[in-house]
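Notes to accompany the following structure.
Missing here is one protein chain; the remaining ones are kept as they sit in the complex.
So, chain A:
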Amino acid sequence: MGNFDGDSGTVFEQSYATTNGNGKLANGNGAASFSPPEKEELLSQRKFSAPAYTEIRTRRCHSKPTNDAKSPSLINYHPEKKSTSNGHASALSESKPNQAEGKLSPAEEHRQKTSFEEVPLHTACLTYLGFYLLMILGYINQLLFVPKVATEKGRDGYVTLYDAFESFYSRYVYRRIKDCWNRPICSVPGEELTLKDRVTDDYGWSFKFTGTETRCLNLGSYNYLGFAAATGRCADESEESARQSGLAFCSSRCELGDNEQLRELEAQTARYFGVEDAIVFGMGFATNALNLPSLLGPNSLVISDEKNHASIILGLRLSGATTKVFKHNNMRDLERVLRQGICHGNPKRGGQPWDKVMILVEGIFSMEGSIVRLPEVIALKKKYKAYLYLDEAHSVGAMGSRGRGVTDYFNVDPKEVDILMGTFTKSFGSAGGYLAGSKKLIDFLRTNSHAHCYAASISPPIAQQILTSMKTIMGEDGTDIGRKKIHQLARNTRYFRRRLAQLGVITYGHEDSPVVPMLVYLFSKIGAVVRTLTTRHIAAVGAGFPATPIMEGRIRFCLSAAHTKEQLDFALEAIDEIADDLGLKYSRKPRDPNPVVY
């Protein structure tokens, strides 16, 4: 009883393709939006009454009968609003440009746009109690049963390899909701994806594939601009590039891996950000982890945000620099830490001045959904003569009216940021990372960076994907697809965040950031929400301890320019019901009673 075998699958695919053509800006099919609304309603009903959307084939014990919940007539797809929402040309002028208006002071603007609502006290207590219960049960389990894992043999006298809190945690706490993570997919992770269903008979120790698939709305990929697609210009040119230049150079940039395409990519990247030069690497994580050690030494001071990504933390540890952490996005604390560090000097060298002082922040913090307060950080950096390293892994492409990251969003000259770092993995739908800045800095990195000297260079099709998508964003391909995508993402973000706030769930972060963490707090609710969303054909990512603090379990939605209003409404309605069902409406803020305009 597969979802996709036989006729039903092809019907679904066809209907899906037709609706796709109507709503998508990528196809530029403007004429289709003038078709009569009845036809569109029929199409959307066909799409969501197709087998993949009504039949639940995921987990046996947690699946709910969906017929009562979402028969096609109940799906609120706003057919009456559809004709207006699809007219992109008219809607573009209505939508607010996604940039700082410059009317308020940066601090005031940050206060108005960013929300970190306090956790209700009883929820905090219950979260800790539940966690204690899980830990106690885990210890009882470990005491009573031999875990079904590999054990070390014949290693008497050696230090044990596996015996640590982490392995206990992953075996007895994480295992219980392990099915919500690392779910295999078998399609391109565009605006929708196909999950490969799996079941577990032994409560998470092992998984078996059922052979069925679930088509889900994808709210979990960092596909901000929707360039991850199996068709379209990017895919075609990447394929062409693979046919011409092969798949890999099997060598590093310093040896035989250097080529014209990568030099073009670097020049293009530098032009994209409006800086002198740029250097690209084949892996985003390594861009941070391997370049920070070449920039920093033991006599350097690094002021790092507490929510910085693991790759930054690893890079700082490898560099041996003294790291001081300031509270997340708190400029007063940043100034305090910075001043103290500079005043006291290096304590390991008797208070001698530091070689370098560097402030390390991210553009969009991926777990918090907040945006760095860049104008204030730059002011502080100038005041204390520090360097600024800005990790734009999530913000490049997703922020700013031209999609050039937070510098564009805040209308800051990119040359005021000393080191611009980012990845091609997210908005560009490819892989790899870059560092951009002055010519001097990049030349220094070309000679000193481990990732440049020893790692293999970027594969040609992957580099081509970056090049094509970058040109599309910049409008160098002669179309305005890139601009439309950026606007679509901004509108999706504002709409989704406002609707969520209206539902009464707690979301974190800045109202313009496309990463939307929805707080569920309790460990058990992460699993329950992810599973229930899967049965409603929505794929979202849960995050709990240790990725977040123990108390702040959350579901993270990542919006994309590929999503349409109809898809977002579909998701929001499911979230509304789930939030009622599982008790996620924690917010005590007043709710906006007016309907949110897309």
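Methods note: a contact is a pair of C-beta atoms (placed from the backbone, for glycine too) under 8 Å apart; a residue touches a chain by one contact, two chains touch by 3 or more; residues count from 1.
Just so we're on the same page, contacts and distances are computed from a predicted model.
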Checklist entry - From the names "Exosome complex component MTR3-like", "Large ribosomal subunit protein bL27m", "Cytoplasmic tRNA 2-thiolation protein 1" or "Serine palmitoyltransferase small subunit B", which one matches the UniProt record for the unseen chain? => result "Serine palmitoyltransferase small subunit B"
Next on the checklist: Considering the complete complex, identify which of A:176, A:324 or A:484 is in touch with the unshown chain.
Outcome noted: A:176
Checklist outcome for this item: Among listed residues A:107, A:133, A:149 or A:267, the absent chain is touched only by A:133
Item to check | For chain A, residues in touch with the removed chain | outcome: 126, 129-131, 133-134, 137, 141, 176-177, 203, 522-525, 527-528, 581-583
